[in-house]
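All protein chains but one are shown at their positions in the complex.
Let's turn to chain A:
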Amino acid sequence: MATSREPEINSCPMAAEEGEAAEDLIEILEASSTPIDLARYVNHVRDPAAGAIATFEGTTRHTFEGKRVLELRYEAYLPMALRRLRAICSGARAAWSLRRLAVAHRLGTVPVGEASVFVAASAVHRADALEACRFLIDEVKASVPIWKKEVYANGEVWKENREFLQRRNALALATSSCCCTTKVRMDGDDAAAADDGGSGADEEKVPAV
């Protein structure tokens, strides 16, 4: 599906960013005690032409392997994280018929039970919105350079997303060329999906980002 839209895939990422900027709300929220304003992102994707809004809210859990989590601390490689999020949104648009997208990720200390990440997608039909929403959060976890440290009563640990570890070889095979990165990466992703075998049918339509 992604390959059927050559103009977008072959276009320079910078051009794509400019084209999507007005429609996609992408925000990485600096450290603050304020919870994510979920309504802001839902309202951004609200669209009279859309018959569906799908959202995903990732919240911080209070236990990990029996250990009580006191809080979570997030940090990001900010410019690259924003760049990846824009690429991911472009990838979603290339794969599904979407109206509007919004992604927010919080940094700094996030108390247990609050949202650390929020994704919203609107589309004419619900299948596109739901699938794109799932794709966006999966991609955030696989390739956006954001890190989370879990703080327990008796220690702390940097978490590692399974999605990243599975994607690692494909990321390390990506080329550094400017404008064709997306297309080359897609080949790498396909290879990776074939390698692990068990990734399921969904992987076949996952666009390169």
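The rule is short, and it goes like this: a residue touches a chain if its C-beta (ideal position, glycine included) is under 8 Å from a C-beta of that chain, and two chains touch if they have at least 3 such contacts; residues count from 1.
Here is the rule we go by: contacts and distances are computed from a predicted model.
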Among "GCS light chain", "Folliculin", "Molybdopterin synthase sulfur carrier subunit" or "beta-aspartyl-peptidase", the UniProt name of the subunit that does not appear here: "Molybdopterin synthase sulfur carrier subunit"
Hidden partner chain, residues of chain A it touches: 58, 74-77, 79-81, 83, 105, 116-117, 137, 140-149, 158-161, 164-165, 168, 171-176, 181
